[in-house]
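Complex shown without one protein chain; remaining protein chains in place.
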């Protein structure tokens, strides 16, 4: 059997990294255990008779840190998760057998970038700005790339430019731009398989509002079973003007977890 | 520009998972911090005014647990890492700026499975068995698939069948099958980009021998800069008789670490 | 006001350490997250302009590791904790507001050592041996030291001699000596404030039996509100022939936890 995929891969494919580097001190939501990395053993700590030495690591972290994916078990509404699963009961035992991150299949799919600030003629959407349905449609139209069933749709706000500044990225005072309930419904109507954003919480956060209300999470995770990817780096993709690509995302297969750190990729012709 | 990759992907690709599920209590090397997952917040712990609730996770773990990749910073010999980098000096600061796992590019490459027990007419190689160069060549010949420069070469011993039994997989008393120094040199001569195995330490471990000597690590990581992937699940791939495929591996981008948990995939025509 | 305590303390008091040293790899119950200690920063990693440098630590661990105390929130029976508190409800929120380790007052109290093997004329009680009420009474009689209300009663089995051997201390195959339900009732009838032992689980464990049944925990923690201290080092105290002393135990004040690592002391005249 001829393997068309392998032939294309061997002829050359470019990889654009959509994940943030995991570093101690990077901005993350204070609701989740902080990312820590340390070396229990460094070279020279213990050298074997033959001159060999091994160094190793210890990690302590939440799963919703760095670029990460939300499993359907992450959010519930009125006591129910996606599909009407009883949320309190599902957690008994200390892991989500149902809807845990282990149930997310690795994604090798069509990806679409919606470069909203490019369509709005700005560098980045302001803190607290709600990306409207009109904004999304204007972006699709300008790009000439439609959203199709099963796609992974990445909504760029430009806010990712603040990631390296730390606290401003979290937008505690300024708020954070993103879609609201209406935008989330639009994405669900277009039957996205998963959605992503370059912000900490995917959705629009009001200035000084914190994470008190997360309507897009409800619409996407609870009502429609659509995965959410957060804290993506969409700057390189946008800079290349790529709006359609092969999207690769492989969550860690953590049994019963509510999310996973990920390093999504966009593959494009070399 | 036409995107041949995306066309193939959209026409359908099968994904074979080569990673083990991360579970508390799974077998792992006692040299590395144990994998622990717990839920700090479960649904119902804190319900927002609108009926929304979020659950989250905490992980504590080494990076060389579950299926994982060794960065070149993992092993040194006589005080030097790959390329002659001074190993003790490189660790000052508590992270490996050079040769850390953040320097491993995501892999979308040709993968080759060397199904050694199939070539030897057995279910699995015994504990402590050294997979010889003759075994590797016999396997290549039987399969009719050559190893080429830049490939990721997965050496199946069949020992992965013991993973779910726990302690026997570690082979403390029995030893573990795998290549030795000679097999590692053969892989390096074939200019593999990375190699993988279905065992805990890639290489042959003698009964009662522990991890006292790791010659294949030295040859591959230190002398040739070839990455090693351990504790893979190669049973599904072998059962399908697939020996050549598109290999996908995306390490977490942990700045300065010596390894990363991974979930490698084999992509084959649907 | 004259401070008689301070006068005695200043005239000299001997301190006997009843706690085990916390070390990576020490024996502990596999039910609890393993103790790990690592240095994120070592001297020389980052030196300030003035020549100063600081090293620091990271710990990952359960609370029931090393020498530790069980809070009343640790165990429930038929859905109830001590005082009839609903156990499932108490855990909502992810911490035990009621009966958590933060509710244990620091102890400066009379302590009594019951040196059972000394009374039985043996070095140590065998694995799986149940210390009977007759054994306890024989020990009290031989020592000539009565147990009084409010005391902390330490039951030595001699099994602590195996601590440094690692796995044998856990007694998976051999079982572990200790009191059973009857001995626990005897301790409760004597109105101990807390009890301790030199074994991993305080009570008698059957060979190959694991922790399937823990009747002494039920009697002490659930029925009588008596704290349990485990994995103590009672060898030094026994060697000195001290059976009555000032007992000092200060749990970490971890809000809502089910236990705490501790380092209990016996204070005796210098």
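What to note about this one:
Note that the chains are named A, B and C in the order they appear, and that numbering of residues resets to 1 at the start of each chain.
The definition used in the following text is that a residue touches a chain if its C-beta (ideal position, glycine included) is under 8 Å from a C-beta of that chain, and two chains touch if they have at least 3 such contacts.
All figures in this text were calculated on a predicted structure; none of them were measured in a lab.
Checked against the full complex, the one of C:182, C:206 or C:254 touching the unshown chain is C:254. Considering the full assembly, C:44 is the residue among C:44, C:83 or C:207 that touches the omitted chain.
Checked against the full complex, the candidates C:31, C:122 or C:146 give a single residue touching the omitted chain, namely C:31.
Only one of the listed residues, C:109, C:142, C:161 or C:191, touches the absent chain: C:109.
Checked against the full complex, the one of C:60, C:139 or C:199 touching the unshown chain is C:60. Although one chain is not displayed, its contacts with subunit B can still be listed: residues 24, 36, 38-40, 58, 60.
In the full complex, subunit C touches the hidden chain at residues 1-6, 8-11, 13, 15, 17, 19-23, 31-33, 37-44, 48-64, 73-79, 81, 87-88, 90-91, 94-96, 102, 105-106, 108-110, 212-214, 217-218, 244-246, 248, 250-259, 261, 263, 265, 267-269. If you put the missing chain back, the residues of subunit A touching it would be 25, 30, 33-34, 36, 38, 40-42, 44-46, 60, 92-94.
We adopt the following convention: only the chains that are shown with their structure count from here on.
Note: centroid distance subunit A to subunit B, computed from Cα atoms, is 25 Å. Residues of subunit C found to touch two or more other chains are 36, 38, 40, 60.
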